[in-house]
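Provided herewith is a single structure, encoded as structure tokens, for subsequent inquiry.
All protein chains but one are shown at their positions in the complex.
And then chain A:
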């Protein structure tokens, strides 16, 4: 409706203008490509670019006070300007004079001038500003026709071209807009398409983010946009400005989380060069790890191997860890490279290689044999705590396949007095006990010596306790030791405790082109935690049934818990025994019965949580180690009627929230509700104690 109204006058004005133009054009059909002639008589044969003389002549005429005084002659000159304009000659040179001509009472002349202004205003924005004054004056003209004309002309002056900073602002502002229909959405995308090709990285990234967010329901559009932004991103990654390069690399990593193959063919762009600063090299190594595929794995590993002997020990270790993470997919090649690195007999290399081996054996058991063959001799080149722990763990768990394992451990036992790291002693105790189970004859004597030392001489309480514990366990009998030490471990291939590999684009689209990818999600979480502590999550639900208030709740929090009415509907059975295997099977076979999110700020103390859950008879089956991000735990509980509650806790530090998913083996809504409120209360209480 409104559009029709607006279009009508345009048609009308154009018709008038056509009538007003002298009909000379019809006499001589347009052929403006001629090359000769420059006098006003033969203007129409002017070449396209040679309009200077015409402009000069018209300018003179427009300035001539005699012509200005004669209304008809003045209008005539203006008509000529308009005619050349419609013929495509560049008439912007007389803009100033035309603006002056707009101050007239002759309404036809006004219309002509306004038509001219609307055409050339984008080319002469500064001069067009002058015209606005006249237009404003005309807006209060008593003649409604003049008023309407002025208003319409003002609206069609498209002169404010935004510069790159303005564009970036507008693109950012548009993020708040929610298109009403699919059609409108695609209209917007088409309109903004040119910004993806802008020369300014700020504008390109702003446009990309807007596209990703607007097209959140159209994954193929998102992928398409990410393909188009590849070029600008890669250019930024090899930019001379190392700061820009770093920021671009962070964003490349972000994209790779969702589209692992996205940059695979450009892997060479991410090779490090010696003159680059450390932080760029580290990012590049991370990127290389993530884009590796069947085609480039050989070249990428070759490149990474070069970094392993870098003079900077930090960088060399980062490269080794990178090879370790590629090894999860390309095990054989990587294990071979890592084994060769051991041959260099460098302390800083050996310790990292052994740590990598430890993780690898756990995740890819098929490489155990190769790792066990590589290990002998390593002990000479390891001095630090982390490396020693890794080596001792490997010797303990896989000692039956390493012929000299007992003798290596014996060296550690001999030197235990001078060992400075308690963690190494703890690891040594466990490893030796494990190895004792498989090779008792070789280990019995030194196990005795180690236990004696730990119990009688050790000053560190944790080590002493561990020693005492093992000693008493041995007194109970070898079967009990086996049951405790060699309990079945969960199958890593099920990946319950692993990160989900691919994250959807929508999970990070709103972080694109912000500081989040630059800091990294986890660091950002800590930053926004201390920054935005005031804008906390929603209030905790306080009405929940919670019978057992154990010793973990300090006095000051007690009354809050106790005002809760004891519904008594739910009775959880103490000492429920579920094996991890059984849990996994059941978990995978059931559907989620309830899911909800609780606010959870800040650091995590898994032990506290486990204790608290124990108090209310919820058992912890498996748990990520402290500090893992995201952090996960699997819980189980059973009520007196035999109904099982299997729970997954998923803590995402970046959202400051804890996601709870509960599965039930019988569908019973009432008990489920009670169970969830118990969980809520426990988690809520821990959260409160913490803050």
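Methods note: a contact is a pair of C-beta atoms (placed from the backbone, for glycine too) under 8 Å apart; a residue touches a chain by one contact, two chains touch by 3 or more; residues count from 1.
In this section, contacts and distances are computed from a predicted model.
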Among "Anaphase-promoting complex subunit 5", "AP-4 complex subunit mu-1", "Cornichon homolog" or "Histidine-containing phosphotransfer protein", UniProt's protein name for the complex chain that is not shown is "AP-4 complex subunit mu-1"
The one residue from A:63, A:227 or A:527 touching the chain left out of view is A:527
Only one of A:309, A:507 or A:595 touches the unshown chain, namely A:309
Of A:235, A:259 or A:437, the residue that touches the missing chain is A:235
Among A:514, A:586, A:614 or A:661, contact with the omitted chain is made only by A:514
Filtering A:70, A:187, A:224 or A:243 for touch with the omitted chain leaves A:243
Of the candidates A:62, A:135, A:282 or A:616, the residue in contact with the absent chain is A:282
Contacts from chain A to the absent chain lie at residues 163-165, 168-169, 172, 197-202, 204-206, 231-232, 234-236, 238-244, 246-248, 268-269, 271, 273-276, 278-280, 282-283, 299, 306, 309-311, 314, 318, 344-346, 380-381, 513-516, 518-519, 523, 527, 530-531
